[in-house]
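Could you have a look at this structure, given as structure tokens, before my questions?
The complex is shown incomplete by one protein chain, all other protein chains being positioned as in the whole.
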Amino acid sequence: MAELSYRDAVIRGISQEMRRDKDVVLIGEDIGKAGGVFKATVGLYEEFGPLRVRDTPISEQAILGAAMGAAMTGLKPIAELMFAEFAAVCFDFIANEIPKQRYMTNGQLGCPLVIRFGNGGGVRFGAQHSQSIENWCMMIPGLKIVAPSSPVDIIGLMAAAVRSPDPVMFFEHKALYATKGEVPDGEIVDVLGKAKIVRPGKDCTIVALAMMVHRALGAADILARDHGIDAEVVDVRSLVPLDTQCILGSVVKTGRLFTVEENPRLCGWGAEIVSIVADEVFWDLDGPIVRITTPHIPLPAADNLEDMALPSVARIVERVSKVMNGSRA
Amino acid sequence: MAELSYRDAVIRGISQEMRRDKDVVLIGEDIGKAGGVFKATVGLYEEFGPLRVRDTPISEQAILGAAMGAAMTGLKPIAELMFAEFAAVCFDFIANEIPKQRYMTNGQLGCPLVIRFGNGGGVRFGAQHSQSIENWCMMIPGLKIVAPSSPVDIIGLMAAAVRSPDPVMFFEHKALYATKGEVPDGEIVDVLGKAKIVRPGKDCTIVALAMMVHRALGAADILARDHGIDAEVVDVRSLVPLDTQCILGSVVKTGRLFTVEENPRLCGWGAEIVSIVADEVFWDLDGPIVRITTPHIPLPAADNLEDMALPSVARIVERVSKVMNGSRA
Amino acid sequence: MTADTTASRGFAANDDIGQAARLELYRLQVEIRDCEKRAYDLFLQNLVKGTSHLSLGQEAIAAGFAAAMGPSDKSFCTYRGHAHTLARGVPMEKVLGELMLRDNGLMRGKGGSMHLTSAEHNVLGSYAIIGAHLCIACGSAWRAQYQGATDVTVCFFGDGTTNIGAFHEALNFAVIWKLPVVFVCENNLYMEYTPISEVTAVPHPAADRSSAYGLPRILIDGNDADEVLRTARTAYSLARAGGGPSLIECLTYRHSGHSRADPGKYRPPGELEKWLERDPLKIYRARMAEFGVSPDAIAAIEVESKRKVEEATSLCKAAPPASESLLTSDVYADGGWAWRN
Partner (left out) sequence: MTADTTASRGFAANDDIGQAARLELYRLQVEIRDCEKRAYDLFLQNLVKGTSHLSLGQEAIAAGFAAAMGPSDKSFCTYRGHAHTLARGVPMEKVLGELMLRDNGLMRGKGGSMHLTSAEHNVLGSYAIIGAHLCIACGSAWRAQYQGATDVTVCFFGDGTTNIGAFHEALNFAVIWKLPVVFVCENNLYMEYTPISEVTAVPHPAADRSSAYGLPRILIDGNDADEVLRTARTAYSLARAGGGPSLIECLTYRHSGHSRADPGKYRPPGELEKWLERDPLKIYRARMAEFGVSPDAIAAIEVESKRKVEEATSLCKAAPPASESLLTSDVYADGGWAWRN
């Protein structure tokens, strides 16, 4: 057991898999000699050498295309896209090529690869470097999608992603890189598709992802202390496959659902979960389902404005307590 | 009043606006001399000439970039992207550039432009030429999004889109191009953000878009005739702005909501509507909210498989009748 | 039109390709021609659904590049990929079956004509969104390089494709990593309906860009299968020897419209006729005469080709439609489509 940063967990997760399997290779911009723009690949070039850790030109289409072609023919590439929204310059590969290859070829060819994204806000980088774009991928059939909230999850889910025969979109949260957590020694391997109840509770369910898990937990403490509301917090961890058993189970127990989403509101993963709940356990609901999201706006650069935009502990507390009180009245 | 095809309505809608305003210009691949791959720009090159109707190379990034730069500086470009999912090769412009320009510049610059997409399935073109991708845009703050279901709506919403000072994503449905409808003579100008109750009813609300409106209407007839269910059908028409007043009003009246979506399931616009309803009019609901969508799979090419994949009249009837009966039991 | 070679790399030296190769090239061209014509007939009978893109007139390119490949070499094609797929030895039945979206098709009707793929034959897909597969081909070549394998990856695309960003990224990438990949531009003078010359800054959309990647300029007659074969062999050898990628522009012409929907009205009068004079099969028949190939050998190939087409056609007509059980299969590697538990 040791304390490790989320950033170092990325490094450990990748190196664990690269040591295990020499077909695992890493590509991306500045990931090699420089150790990555987020410093989340430091030391890998030194350990695994220039053939397995390859710096590329600014050519995201070539990066994902190369990863795809290599995956189709036997390698297990991990491609870094740096800031998540750079996905837009190579979205053809994410939306049209990689996820459809297995289906269109009737199972002849697959794309076992991992794409890493520096996702999310809170770092004052403005509208084009702060977005939460996991939903851009969730919309697309054929992808698997994880977004870990802690160092130990980073390692275990990285292993699961690399070992998956399917393409996995791996969302690292930029504002979490410096955060720390306890991590057991030795190999860590998790599974895709399992949510985690990170705080049990009985009055309502709060479903969150990545950085928002920490805020939901912070809010749950205050809700318990100041409002007498015992919230259960679910860390979704994996959007596809989605652990609907865990989520539906929690909602059936508490009767109330809130989602906390960093993404701009429209068509977020929270809406999908709401639609599943409103269909499948409607009769177990004790009141409205409420989503707490970033407003549907581009993100502002200014620190004070960005703090207002992203769901905060205070906003979660306020919203949950108001709605819960309303429903009891 | 004359009968016009959906395809000819596109032509009439564009030419109405090009006659009115010489800053309206058209660009895209094969749209000029050849009249467009969907033949939806036939005659415009002849009427407005090569300076206003410009054929481009296969360079979607340049097409949208040029449209954006021209819009920022005074023109009103209409860009055609041909098959909707080609949006993926120029998604940076749709997701990161065009929609954020006004916000990031604090209102200094806007992008009044229209992007036309040949959207949707039913034409046996397979996984990369049949997708419904309006949700790719709905997720992105700063865009406006329309998807007309009839010739008259095509003309009126095209006029509204061209006259809008905001970027409008204009989704034409490939399988509707050959369909016909009555269209009044003279100028037609609609407004963005208004849904339409295309069939009033009292038992449940079915919300649909584009081609699915026709299927929902077909299903409503059968539901009335064979199942005694009087469904109200709402044609959303505009995803952003979203006419929540119309939708919420209908749901409050009927107490039940179904969405019929051609998109693959996850994070579709239907989920967003469900989440609004489940929050704001929860207490008016008489039973579960159910989404009828294409399964979350890439689209198959084979005609019989594609017909199974897209929501059909039969599937809508079956699902709505089962759920409605269930809720009464 | 002759090869514009870079002597130092010895592209398309003028040696005779030999009798066996000659017969093979003819066989491939005839079979592609016959099968494509049959595909066209099947459209007219409404038995081919969706869209379809024929290579009538471009057969020499498919034949020449495929004939020079070894079985482990990889092909990446476009939607206009029937010819390249057949040239690798994929049975006509599988190709026509997919065009007809039947259960006997290459992908059992799930992919359709634009996505012909036969992993077994190392036809690693046909791609329908312009540009992407040039980058994907780089990945296949990267794998070969990384694993020390000796296969070459060959990537076919059209003239119009040279104007999209992915072309540029793939070429630069292949060169800096010295990848064993051969990029083949089939310049048939048109994108869908627009002449390539109206939308391209240079006269030769691929060849005139080679210097931007430090590559030699290679422009060949794509209607002469021998020239194609020789060029292919040289490029493959170079790639196998670690010499990196090649970019080859082949001049050609498609006899039919862009796709099923296109009557080809945008062509200036006389253009098609001029190119029919340069029909690759016509050229090749003359070549065979020149080299004294026996009429019997030629006839045998032609008869066998027709037989294959007829056989494939009846098998396809008899084949059932796509199996409904496949609707949700193979989205993920576990065979299913479960996005939730």
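The chains carry the letters A, B and C, assigned in the order they are written, with residues numbered from 1 in each.
Methods note: a contact is a pair of C-beta atoms (placed from the backbone, for glycine too) under 8 Å apart; a residue touches a chain by one contact, two chains touch by 3 or more.
These numbers were taken from a predicted model, which means no experiment stands behind them.
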Thinking of the complex as a whole, which visible chains are touched by the chain that is not shown?
A, B, C
Contact with the hidden chain (one of A:Gly228, A:Pro295 or A:Gly326)
A:Pro295
Of C:Ile17, C:Val184 or C:Val199, the one touching the omitted chain in the full complex:
C:Val199
From the list A:Gly43, A:Gly74 or A:Gly126, pick the residue that touches the absent chain.
A:Gly126
Which chain A residues touch the hidden chain?
29-30, 33-34, 37, 55-61, 85-86, 88-89, 123-129, 265-266, 295-298, 300-305, 308-309
For chain B, which positions touch the chain that isn't shown here?
25, 51, 54, 56-57, 59-62, 64-75, 77, 92-93, 96-97, 101-110, 112, 141-142, 144, 164-166, 193, 240-245, 276
Can you list where chain C touches the absent chain?
131, 163-169, 171-172, 175-176, 198-202, 208-209, 211-215
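In this section, only the chains that are shown with their structure count from here on.
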Top of the farthest list for chain B, CA-centroid basis, is C
Determine the centre-to-centre distance between chain A and chain C, using the mean Cα coordinates as centres, and give it in whole Å.
40
Dist(centroid_CA(chain B), centroid_CA(chain C)) in Å evaluates to 36
Using mean CA coordinates as chain centres, what's the chain A-chain B distance in Å?
30
For chain B, which residues are shared contacts with two or more other chains?
85, 88-89, 126-128, 265-266, 296-298, 300
Which positions in chain C are in touch with at least two other chains?
110-112, 115, 129, 131-132, 165-166, 326, 331, 337, 339
